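Only one protein chain is missing; all other protein chains are in place.
Let's turn to chain A:
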Amino acid sequence: MKLFTKITISLVATLALVSCSEDFLDVDSRENIEAIDSNENITPEQFLNGIYGMYTDYAYAFSWLGITEIISDNADKGSSPTDNGADKNLLDNLTFTSTATSVREMWTQWYKTIGRASYSIAFTETYGLQDEEYKDRLVGEAKFLRALTYFYLVRSFGDVTIQGDITIENKEAILDPESNLSSRNSKEEVYAYIEQDLLAAIEVLPTKSEYASKDLGRATKGAAQALLAKVYLYQQDYNQALEYANLVINSGQYGLEANYEDIWREYTENGTESIFEIQARGEVIAHGVQQYSQVQGARGPSGWGWGFNTPTENLVAAFDAEGDEIRKDATIIFAGETLWDGREVSPSVENPRYNEKAYSSANSGAADGDKNIRVIRYAEVLLIKAEAANELGQTSEALSALNQVRQRVELDDVVGLGQIELRQKIWNERRLELAFEHDRWFDLIRTGQAEQAMQANGKTYVNGKHELFPIPENQLIQTPQMTQNPGW
(Lines give C-alpha, C1' and ligand atoms only; values in the text may rest on other atoms or scores of the structure.)
Protein backbone atom coordinates (compact mmCIF):
# COMPACT_ATOMS: atom_id res chain seq x y z
CA MET A 1 0.00 0.00 0.00
CA LYS A 2 2.84 2.40 0.86
CA LEU A 3 4.36 1.99 -2.55
CA PHE A 4 1.04 2.46 -4.22
CA THR A 5 0.47 5.65 -2.27
CA LYS A 6 3.83 6.98 -3.22
CA ILE A 7 3.17 6.29 -6.84
CA THR A 8 -0.11 8.06 -6.65
CA ILE A 9 1.26 11.07 -4.89
CA SER A 10 3.98 11.44 -7.44
CA LEU A 11 1.38 10.99 -10.14
CA VAL A 12 -0.71 13.82 -8.74
CA ALA A 13 2.34 15.97 -8.23
CA THR A 14 3.32 15.38 -11.81
CA LEU A 15 -0.08 16.18 -13.15
CA ALA A 16 -0.45 19.22 -11.01
CA LEU A 17 2.95 20.78 -11.11
CA VAL A 18 4.91 19.72 -14.15
CA SER A 19 2.26 20.83 -16.53
CA CYS A 20 2.28 24.30 -15.05
CA SER A 21 4.51 25.79 -17.68
CA GLU A 22 3.63 29.33 -18.64
CA ASP A 23 3.32 28.29 -22.25
CA PHE A 24 -0.11 26.97 -21.45
CA LEU A 25 -1.14 30.44 -20.36
CA ASP A 26 0.46 32.26 -23.26
CA VAL A 27 -2.60 32.49 -25.45
CA ASP A 28 -2.61 34.31 -28.76
CA SER A 29 -5.11 36.99 -29.62
CA ARG A 30 -7.32 35.73 -32.40
CA GLU A 31 -10.21 38.12 -32.31
CA ASN A 32 -8.28 41.37 -32.73
CA ILE A 33 -4.84 41.90 -34.18
CA GLU A 34 -2.33 42.79 -31.51
CA ALA A 35 -0.41 46.00 -32.09
CA ILE A 36 2.77 43.99 -31.81
CA ASP A 37 1.84 42.06 -34.92
CA SER A 38 0.66 45.05 -36.88
CA ASN A 39 3.65 45.20 -39.22
CA GLU A 40 2.81 41.85 -40.71
CA ASN A 41 -0.89 42.45 -40.94
CA ILE A 42 -1.60 46.09 -41.40
CA THR A 43 -0.17 48.40 -44.00
CA PRO A 44 0.49 52.11 -43.50
CA GLU A 45 -2.17 52.83 -46.09
CA GLN A 46 -4.76 51.16 -43.87
CA PHE A 47 -3.97 53.47 -40.97
CA LEU A 48 -4.23 56.35 -43.41
CA ASN A 49 -7.65 55.16 -44.58
CA GLY A 50 -8.63 55.12 -40.93
CA ILE A 51 -8.14 58.90 -40.74
CA TYR A 52 -10.42 59.50 -43.71
CA GLY A 53 -12.96 57.20 -42.10
CA MET A 54 -13.31 59.58 -39.15
CA TYR A 55 -15.08 62.07 -41.42
CA THR A 56 -17.84 59.55 -42.05
CA ASP A 57 -18.97 59.40 -38.43
CA TYR A 58 -22.39 60.40 -37.20
CA ALA A 59 -20.92 63.54 -35.64
CA TYR A 60 -20.71 65.01 -39.14
CA ALA A 61 -24.34 64.19 -39.79
CA PHE A 62 -25.84 66.00 -36.85
CA SER A 63 -23.56 67.82 -34.42
CA TRP A 64 -21.66 69.30 -37.34
CA LEU A 65 -24.91 70.71 -38.77
CA GLY A 66 -25.65 72.24 -35.40
CA ILE A 67 -22.43 74.20 -35.01
CA THR A 68 -22.05 75.27 -38.64
CA GLU A 69 -25.50 75.94 -40.07
CA ILE A 70 -28.34 75.65 -37.56
CA ILE A 71 -26.55 78.12 -35.33
CA SER A 72 -26.28 80.61 -38.22
CA ASP A 73 -28.80 82.75 -40.07
CA ASN A 74 -28.95 80.21 -42.91
CA ALA A 75 -30.78 77.49 -41.05
CA ASP A 76 -33.36 76.74 -38.42
CA LYS A 77 -33.37 73.68 -36.24
CA GLY A 78 -36.33 72.29 -38.22
CA SER A 79 -38.03 69.00 -37.36
CA SER A 80 -40.91 69.00 -34.85
CA PRO A 81 -41.09 71.89 -32.44
CA THR A 82 -40.70 69.39 -29.60
CA ASP A 83 -37.80 67.43 -31.09
CA ASN A 84 -34.68 69.27 -30.11
CA GLY A 85 -32.03 66.85 -31.32
CA ALA A 86 -30.29 67.08 -27.93
CA ASP A 87 -29.26 70.73 -28.18
CA LYS A 88 -30.08 71.95 -31.66
CA ASN A 89 -32.77 74.30 -30.36
CA LEU A 90 -30.22 75.86 -28.03
CA LEU A 91 -27.71 76.29 -30.84
CA ASP A 92 -30.42 77.74 -33.05
CA ASN A 93 -31.36 80.27 -30.38
CA LEU A 94 -27.78 80.92 -29.25
CA THR A 95 -28.70 79.83 -25.75
CA PHE A 96 -26.38 76.84 -25.64
CA THR A 97 -23.83 76.37 -22.88
CA SER A 98 -20.57 74.54 -22.34
CA THR A 99 -22.55 71.32 -21.88
CA ALA A 100 -23.86 71.34 -25.46
CA THR A 101 -23.56 67.83 -26.86
CA SER A 102 -22.83 68.98 -30.39
CA VAL A 103 -19.88 71.08 -29.30
CA ARG A 104 -18.45 68.27 -27.19
CA GLU A 105 -18.89 65.72 -29.95
CA MET A 106 -17.06 67.76 -32.54
CA TRP A 107 -14.26 68.65 -30.13
CA THR A 108 -13.77 64.96 -29.36
CA GLN A 109 -14.15 63.84 -32.95
CA TRP A 110 -11.47 66.27 -34.08
CA TYR A 111 -8.94 65.27 -31.45
CA LYS A 112 -9.45 61.60 -32.21
CA THR A 113 -8.97 62.34 -35.93
CA ILE A 114 -5.72 64.15 -35.17
CA GLY A 115 -4.64 61.18 -33.03
CA ARG A 116 -5.23 58.80 -35.92
CA ALA A 117 -3.30 61.09 -38.25
CA SER A 118 -0.31 61.35 -35.92
CA TYR A 119 -0.24 57.60 -35.39
CA SER A 120 -0.53 56.99 -39.11
CA ILE A 121 2.43 59.29 -39.76
CA ALA A 122 4.55 57.58 -37.11
CA PHE A 123 3.60 54.12 -38.35
CA THR A 124 4.31 55.01 -41.98
CA GLU A 125 7.70 56.44 -41.17
CA THR A 126 8.87 53.45 -39.13
CA TYR A 127 7.28 50.73 -41.24
CA GLY A 128 10.19 50.46 -43.65
CA LEU A 129 8.54 51.29 -46.97
CA GLN A 130 11.07 51.15 -49.81
CA ASP A 131 9.16 53.41 -52.17
CA GLU A 132 10.05 56.86 -50.79
CA GLU A 133 7.63 58.68 -53.03
CA TYR A 134 4.75 56.49 -51.88
CA LYS A 135 5.78 56.89 -48.27
CA ASP A 136 5.94 60.67 -48.61
CA ARG A 137 2.53 60.73 -50.20
CA LEU A 138 1.00 58.77 -47.33
CA VAL A 139 2.54 61.13 -44.81
CA GLY A 140 1.42 64.09 -46.89
CA GLU A 141 -2.20 62.91 -46.95
CA ALA A 142 -2.17 62.41 -43.20
CA LYS A 143 -0.72 65.86 -42.68
CA PHE A 144 -3.40 67.40 -44.88
CA LEU A 145 -6.12 65.71 -42.84
CA ARG A 146 -4.46 66.73 -39.58
CA ALA A 147 -4.22 70.33 -40.78
CA LEU A 148 -7.87 70.35 -41.90
CA THR A 149 -8.90 69.13 -38.47
CA TYR A 150 -6.78 71.61 -36.55
CA PHE A 151 -8.28 74.31 -38.76
CA TYR A 152 -11.74 73.21 -37.72
CA LEU A 153 -10.62 73.32 -34.09
CA VAL A 154 -8.90 76.66 -34.14
CA ARG A 155 -11.69 78.53 -35.89
CA SER A 156 -14.20 77.05 -33.44
CA PHE A 157 -12.33 77.34 -30.17
CA GLY A 158 -9.41 79.75 -30.69
CA ASP A 159 -6.52 78.60 -28.52
CA VAL A 160 -6.49 74.81 -28.43
CA THR A 161 -4.24 72.01 -27.27
CA ILE A 162 -1.70 70.82 -29.79
CA GLN A 163 -1.54 67.09 -29.22
CA GLY A 164 2.02 66.70 -30.41
CA ASP A 165 3.55 63.96 -32.49
CA ILE A 166 3.37 60.28 -31.73
CA THR A 167 6.43 58.04 -31.80
CA ILE A 168 6.37 54.27 -31.81
CA GLU A 169 8.63 52.48 -29.39
CA ASN A 170 8.51 48.73 -29.08
CA LYS A 171 5.33 48.78 -31.14
CA GLU A 172 3.59 50.93 -28.55
CA ALA A 173 2.40 54.44 -29.32
CA ILE A 174 4.14 57.08 -27.22
CA LEU A 175 2.70 60.54 -27.10
CA ASP A 176 5.07 63.50 -27.35
CA PRO A 177 6.17 64.07 -23.73
CA GLU A 178 6.46 67.80 -24.46
CA SER A 179 2.77 68.14 -25.14
CA ASN A 180 0.46 68.87 -22.29
CA LEU A 181 -3.14 67.90 -22.79
CA SER A 182 -4.23 70.14 -19.91
CA SER A 183 -3.15 73.36 -21.53
CA ARG A 184 -4.02 75.31 -24.64
CA ASN A 185 -1.65 76.60 -27.26
CA SER A 186 -2.16 80.07 -28.64
CA LYS A 187 -4.16 80.50 -31.82
CA GLU A 188 -1.00 81.70 -33.58
CA GLU A 189 0.90 78.56 -32.63
CA VAL A 190 -1.96 76.43 -33.88
CA TYR A 191 -2.09 78.27 -37.20
CA ALA A 192 1.68 77.91 -37.52
CA TYR A 193 1.31 74.17 -36.91
CA ILE A 194 -1.41 73.96 -39.59
CA GLU A 195 0.67 75.87 -42.11
CA GLN A 196 3.68 73.67 -41.44
CA ASP A 197 1.62 70.54 -42.08
CA LEU A 198 0.05 71.97 -45.23
CA LEU A 199 3.35 73.20 -46.66
CA ALA A 200 4.84 69.76 -46.05
CA ALA A 201 1.81 68.18 -47.72
CA ILE A 202 2.02 70.47 -50.73
CA GLU A 203 5.65 69.42 -51.19
CA VAL A 204 4.86 65.73 -51.52
CA LEU A 205 1.26 65.30 -52.61
CA PRO A 206 0.45 64.50 -56.24
CA THR A 207 -1.93 66.67 -58.19
CA LYS A 208 -5.43 65.38 -58.82
CA SER A 209 -4.55 64.05 -62.27
CA GLU A 210 -1.35 62.42 -61.09
CA TYR A 211 -3.23 60.03 -58.84
CA ALA A 212 -4.21 56.62 -60.11
CA SER A 213 -7.90 56.33 -60.81
CA LYS A 214 -8.47 54.00 -57.89
CA ASP A 215 -7.17 56.71 -55.56
CA LEU A 216 -9.68 59.31 -56.67
CA GLY A 217 -10.81 61.17 -53.59
CA ARG A 218 -7.47 61.26 -51.77
CA ALA A 219 -5.97 64.53 -50.61
CA THR A 220 -4.16 66.27 -53.46
CA LYS A 221 -1.64 69.03 -53.79
CA GLY A 222 -4.49 71.25 -54.98
CA ALA A 223 -6.56 70.42 -51.90
CA ALA A 224 -3.68 71.36 -49.61
CA GLN A 225 -3.11 74.61 -51.51
CA ALA A 226 -6.78 75.52 -51.44
CA LEU A 227 -7.01 74.82 -47.73
CA LEU A 228 -3.87 76.85 -47.12
CA ALA A 229 -5.38 79.75 -49.03
CA LYS A 230 -8.42 79.56 -46.77
CA VAL A 231 -6.23 79.29 -43.68
CA TYR A 232 -4.41 82.47 -44.72
CA LEU A 233 -7.71 84.19 -45.45
CA TYR A 234 -8.86 83.45 -41.88
CA GLN A 235 -5.65 85.08 -40.65
CA GLN A 236 -6.21 88.00 -43.02
CA ASP A 237 -2.91 87.28 -44.71
CA TYR A 238 -4.33 88.29 -48.07
CA ASN A 239 -1.06 88.11 -49.98
CA GLN A 240 -0.55 84.48 -49.21
CA ALA A 241 -4.25 83.71 -49.55
CA LEU A 242 -4.19 85.15 -53.05
CA GLU A 243 -0.95 83.37 -53.89
CA TYR A 244 -2.25 79.94 -52.97
CA ALA A 245 -5.66 80.54 -54.52
CA ASN A 246 -3.88 81.43 -57.73
CA LEU A 247 -1.76 78.28 -57.54
CA VAL A 248 -4.94 76.24 -57.50
CA ILE A 249 -6.62 78.27 -60.22
CA ASN A 250 -3.59 78.14 -62.48
CA SER A 251 -2.92 74.45 -61.89
CA GLY A 252 -5.22 73.50 -64.73
CA GLN A 253 -6.71 70.76 -62.60
CA TYR A 254 -10.03 72.37 -61.79
CA GLY A 255 -12.92 74.29 -63.28
CA LEU A 256 -16.57 75.11 -62.64
CA GLU A 257 -19.42 72.73 -63.37
CA ALA A 258 -21.58 74.21 -66.09
CA ASN A 259 -24.79 73.92 -64.07
CA TYR A 260 -24.82 74.88 -60.44
CA GLU A 261 -27.35 72.24 -59.43
CA ASP A 262 -25.21 69.50 -60.96
CA ILE A 263 -22.63 69.98 -58.20
CA TRP A 264 -24.80 67.88 -55.86
CA ARG A 265 -25.51 65.06 -58.23
CA GLU A 266 -23.81 61.73 -57.91
CA TYR A 267 -22.30 62.00 -61.40
CA THR A 268 -20.27 65.11 -60.57
CA GLU A 269 -18.75 63.66 -57.45
CA ASN A 270 -14.99 64.22 -57.60
CA GLY A 271 -15.62 66.07 -60.83
CA THR A 272 -13.90 69.12 -62.23
CA GLU A 273 -15.10 71.48 -59.54
CA SER A 274 -14.25 69.13 -56.69
CA ILE A 275 -11.09 69.94 -54.76
CA PHE A 276 -11.73 67.87 -51.67
CA GLU A 277 -14.80 65.98 -50.61
CA ILE A 278 -15.76 63.30 -48.12
CA GLN A 279 -16.51 60.11 -50.01
CA ALA A 280 -19.67 58.11 -49.49
CA ARG A 281 -20.98 54.90 -50.95
CA GLY A 282 -24.58 53.75 -50.95
CA GLU A 283 -24.17 50.28 -52.43
CA VAL A 284 -23.47 47.14 -50.47
CA ILE A 285 -21.26 47.34 -48.43
CA ALA A 286 -22.66 50.80 -47.91
CA HIS A 287 -20.42 53.33 -46.25
CA GLY A 288 -21.42 56.93 -46.14
CA VAL A 289 -21.40 59.85 -43.77
CA GLN A 290 -23.65 58.16 -41.33
CA GLN A 291 -27.26 59.42 -41.58
CA TYR A 292 -26.23 62.75 -43.15
CA SER A 293 -29.07 62.65 -45.67
CA GLN A 294 -31.55 61.08 -43.29
CA VAL A 295 -31.14 63.71 -40.57
CA GLN A 296 -31.86 66.45 -43.10
CA GLY A 297 -34.54 64.62 -45.07
CA ALA A 298 -38.13 65.83 -45.26
CA ARG A 299 -40.25 64.88 -42.28
CA GLY A 300 -43.90 63.87 -42.21
CA PRO A 301 -46.03 61.78 -44.56
CA SER A 302 -44.06 60.62 -47.60
CA GLY A 303 -41.00 62.10 -45.95
CA TRP A 304 -37.74 60.27 -45.64
CA GLY A 305 -35.93 61.89 -42.77
CA TRP A 306 -35.87 63.72 -39.51
CA GLY A 307 -36.24 67.20 -40.98
CA PHE A 308 -33.38 69.00 -39.25
CA ASN A 309 -31.31 71.92 -40.53
CA THR A 310 -33.96 73.69 -42.57
CA PRO A 311 -33.33 76.84 -44.65
CA THR A 312 -34.55 80.05 -42.98
CA GLU A 313 -36.83 82.64 -44.51
CA ASN A 314 -33.87 84.94 -44.04
CA LEU A 315 -31.88 82.84 -46.52
CA VAL A 316 -34.77 82.72 -48.97
CA ALA A 317 -34.93 86.50 -48.74
CA ALA A 318 -31.20 86.73 -49.40
CA PHE A 319 -31.58 84.68 -52.58
CA ASP A 320 -34.58 86.74 -53.63
CA ALA A 321 -32.80 90.02 -52.97
CA GLU A 322 -30.15 88.95 -55.42
CA GLY A 323 -32.72 87.56 -57.85
CA ASP A 324 -30.88 84.28 -57.52
CA GLU A 325 -33.44 81.66 -58.59
CA ILE A 326 -30.94 79.01 -59.74
CA ARG A 327 -29.07 78.69 -56.50
CA LYS A 328 -32.24 79.05 -54.43
CA ASP A 329 -33.82 76.11 -56.22
CA ALA A 330 -30.68 74.02 -56.04
CA THR A 331 -30.24 74.72 -52.35
CA ILE A 332 -33.78 74.44 -51.03
CA ILE A 333 -36.46 71.77 -51.23
CA PHE A 334 -39.85 73.43 -50.90
CA ALA A 335 -42.82 71.52 -49.52
CA GLY A 336 -44.95 70.28 -52.40
CA GLU A 337 -42.26 70.58 -55.05
CA THR A 338 -41.27 67.84 -57.45
CA LEU A 339 -37.59 67.13 -57.21
CA TRP A 340 -35.23 66.74 -60.15
CA ASP A 341 -35.42 62.95 -59.89
CA GLY A 342 -39.22 62.93 -60.05
CA ARG A 343 -39.82 62.53 -56.34
CA GLU A 344 -42.91 64.39 -55.27
CA VAL A 345 -42.54 66.02 -51.91
CA SER A 346 -45.91 66.05 -50.20
CA PRO A 347 -47.26 69.53 -49.60
CA SER A 348 -48.07 68.35 -46.08
CA VAL A 349 -44.54 67.61 -44.94
CA GLU A 350 -43.86 69.01 -41.51
CA ASN A 351 -41.50 71.86 -42.42
CA PRO A 352 -41.84 74.28 -45.32
CA ARG A 353 -38.22 73.92 -46.52
CA TYR A 354 -35.40 71.37 -46.42
CA ASN A 355 -31.73 71.30 -47.38
CA GLU A 356 -31.49 70.03 -50.94
CA LYS A 357 -27.69 69.83 -50.94
CA ALA A 358 -27.95 66.93 -48.47
CA TYR A 359 -30.56 65.10 -50.54
CA SER A 360 -29.60 61.70 -51.84
CA SER A 361 -31.79 60.38 -54.58
CA ALA A 362 -30.77 56.76 -54.14
CA ASN A 363 -30.36 56.59 -50.40
CA SER A 364 -32.72 59.24 -49.11
CA GLY A 365 -33.36 57.74 -45.73
CA ALA A 366 -30.59 55.19 -45.41
CA ALA A 367 -28.12 55.11 -42.56
CA ASP A 368 -25.22 54.96 -44.99
CA GLY A 369 -25.98 57.05 -48.02
CA ASP A 370 -24.11 57.93 -51.19
CA LYS A 371 -23.92 61.65 -50.52
CA ASN A 372 -20.38 62.99 -50.74
CA ILE A 373 -19.88 66.10 -48.65
CA ARG A 374 -18.15 68.82 -50.59
CA VAL A 375 -15.46 70.28 -48.35
CA ILE A 376 -13.68 72.63 -50.76
CA ARG A 377 -14.64 73.26 -54.34
CA TYR A 378 -13.31 75.45 -57.10
CA ALA A 379 -15.97 78.16 -56.72
CA GLU A 380 -14.84 78.79 -53.18
CA VAL A 381 -11.25 79.21 -54.30
CA LEU A 382 -12.44 81.82 -56.78
CA LEU A 383 -14.24 83.61 -53.96
CA ILE A 384 -11.14 83.42 -51.74
CA LYS A 385 -9.22 84.97 -54.57
CA ALA A 386 -11.86 87.65 -55.04
CA GLU A 387 -11.86 88.52 -51.36
CA ALA A 388 -8.07 88.57 -51.02
CA ALA A 389 -7.59 90.54 -54.19
CA ASN A 390 -10.16 93.11 -53.14
CA GLU A 391 -8.45 93.55 -49.79
CA LEU A 392 -5.17 94.07 -51.63
CA GLY A 393 -6.78 96.64 -53.88
CA GLN A 394 -6.57 94.45 -57.00
CA THR A 395 -10.15 95.20 -57.96
CA SER A 396 -10.14 93.80 -61.48
CA GLU A 397 -8.67 90.48 -60.29
CA ALA A 398 -11.35 90.38 -57.65
CA LEU A 399 -14.16 91.15 -60.05
CA SER A 400 -13.06 88.62 -62.61
CA ALA A 401 -13.03 85.84 -60.03
CA LEU A 402 -16.33 86.91 -58.51
CA ASN A 403 -18.08 87.26 -61.83
CA GLN A 404 -17.03 83.77 -62.94
CA VAL A 405 -19.04 82.47 -60.03
CA ARG A 406 -21.99 84.72 -60.80
CA GLN A 407 -22.07 84.02 -64.53
CA ARG A 408 -22.74 80.37 -63.98
CA VAL A 409 -25.93 81.16 -62.12
CA GLU A 410 -26.97 83.77 -64.66
CA LEU A 411 -26.50 86.77 -62.44
CA ASP A 412 -25.30 90.07 -63.79
CA ASP A 413 -21.63 90.87 -63.53
CA VAL A 414 -20.65 93.09 -60.68
CA VAL A 415 -19.02 96.27 -61.88
CA GLY A 416 -17.85 99.54 -60.52
CA LEU A 417 -18.03 98.97 -56.79
CA GLY A 418 -15.64 100.47 -54.30
CA GLN A 419 -13.57 98.25 -52.02
CA ILE A 420 -16.06 98.33 -49.15
CA GLU A 421 -19.15 97.63 -51.26
CA LEU A 422 -17.30 94.94 -53.17
CA ARG A 423 -16.26 93.31 -49.90
CA GLN A 424 -19.92 93.12 -48.87
CA LYS A 425 -20.84 91.80 -52.28
CA ILE A 426 -18.21 89.05 -52.08
CA TRP A 427 -19.29 88.10 -48.60
CA ASN A 428 -22.90 87.88 -49.72
CA GLU A 429 -21.80 85.86 -52.74
CA ARG A 430 -20.09 83.41 -50.38
CA ARG A 431 -23.33 83.04 -48.45
CA LEU A 432 -25.42 82.28 -51.51
CA GLU A 433 -22.89 80.13 -53.30
CA LEU A 434 -21.82 78.13 -50.24
CA ALA A 435 -25.08 77.97 -48.26
CA PHE A 436 -25.33 74.70 -46.28
CA GLU A 437 -21.72 73.86 -47.03
CA HIS A 438 -20.81 74.29 -43.36
CA ASP A 439 -19.01 77.62 -43.52
CA ARG A 440 -21.63 80.25 -42.84
CA TRP A 441 -21.21 80.64 -39.08
CA PHE A 442 -17.45 80.96 -39.31
CA ASP A 443 -17.73 83.41 -42.18
CA LEU A 444 -20.06 85.55 -40.10
CA ILE A 445 -17.57 85.64 -37.25
CA ARG A 446 -14.50 86.03 -39.41
CA THR A 447 -15.99 88.99 -41.20
CA GLY A 448 -17.45 90.62 -38.10
CA GLN A 449 -21.00 90.45 -39.47
CA ALA A 450 -22.28 88.02 -36.88
CA GLU A 451 -23.98 90.36 -34.44
CA GLN A 452 -25.88 92.23 -37.11
CA ALA A 453 -26.75 89.19 -39.14
CA MET A 454 -28.00 87.25 -36.17
CA GLN A 455 -30.07 90.18 -35.03
CA ALA A 456 -31.65 90.32 -38.46
CA ASN A 457 -32.46 86.65 -37.95
CA GLY A 458 -34.05 87.38 -34.58
CA LYS A 459 -31.28 85.97 -32.40
CA THR A 460 -29.14 87.60 -29.75
CA TYR A 461 -25.45 87.37 -30.48
CA VAL A 462 -23.21 88.38 -27.58
CA ASN A 463 -20.06 90.16 -28.61
CA GLY A 464 -16.98 88.90 -26.84
CA LYS A 465 -18.60 85.53 -26.19
CA HIS A 466 -20.08 83.94 -29.25
CA GLU A 467 -16.97 84.39 -31.39
CA LEU A 468 -15.76 81.13 -29.93
CA PHE A 469 -17.47 77.99 -28.76
CA PRO A 470 -17.03 77.06 -25.11
CA ILE A 471 -14.48 74.40 -24.24
CA PRO A 472 -16.72 71.39 -23.49
CA GLU A 473 -17.57 71.03 -19.84
CA ASN A 474 -16.49 67.39 -19.80
CA GLN A 475 -13.00 68.32 -20.98
CA LEU A 476 -12.74 70.83 -18.16
CA ILE A 477 -13.87 68.24 -15.67
CA GLN A 478 -11.12 65.91 -16.90
CA THR A 479 -8.47 68.63 -17.04
CA PRO A 480 -9.50 71.32 -14.56
CA GLN A 481 -6.37 73.39 -15.23
CA MET A 482 -7.58 74.17 -18.73
CA THR A 483 -9.07 77.67 -19.12
CA GLN A 484 -12.52 78.39 -20.50
CA ASN A 485 -13.15 80.81 -23.33
CA PRO A 486 -14.27 84.34 -22.41
CA GLY A 487 -17.92 84.80 -21.58
CA TRP A 488 -18.69 81.11 -20.99
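The definition used in the following text is that contacts are C-beta pairs under 8 Å (C-beta built on N, C-alpha and C of every residue); 3 or more make two chains touch, one makes a residue touch a chain; residues count from 1.
Methods note: contacts and distances are computed from a predicted model.
Asks: I notice the complex is incomplete. Of the names "Polar amino acid transport system substrate-binding protein", "ABC transporter permease", "NADH-quinone oxidoreductase subunit F" or "TonB-dependent receptor", which is the UniProt protein name for the chain that's not shown?
Replies: UniProt lists the chain left out of the view as "TonB-dependent receptor".
Asks: Using the document's definition of touch, tell me which of A:136, A:350 or A:387 contacts the absent chain.
Replies: The single option touching the absent chain is A:350.
Asks: Which of A:282, A:297 or A:311 touches the chain that is not shown?
Replies: A:282
Asks: Which of these touches the unseen chain: A:257, A:273 or A:368?
Replies: Of all options in A:257, A:273 or A:368, contact with the hidden chain holds for A:368.
Asks: Of A:139, A:166, A:315 or A:435, which sits in contact with the chain we cannot see?
Replies: Selected residue, touching the omitted chain: A:166.
Asks: Considering the whole complex rather than only what is displayed, give the residues of chain A touching the chain that is not shown.
Replies: Within chain A, the residues touching the omitted chain are 1, 4-5, 8-9, 11-12, 15-17, 19-20, 22, 24-36, 38, 41-42, 46-50, 52-54, 56-57, 80-84, 86-87, 89-90, 93, 95-99, 101, 104, 107-108, 111-112, 114-116, 118-119, 123, 160-161, 163, 166, 171-173, 175, 181, 213-218, 269-270, 279-287, 290, 299-303, 335, 341, 346-350, 361-363, 365-368, 370, 472-475, 477-479.
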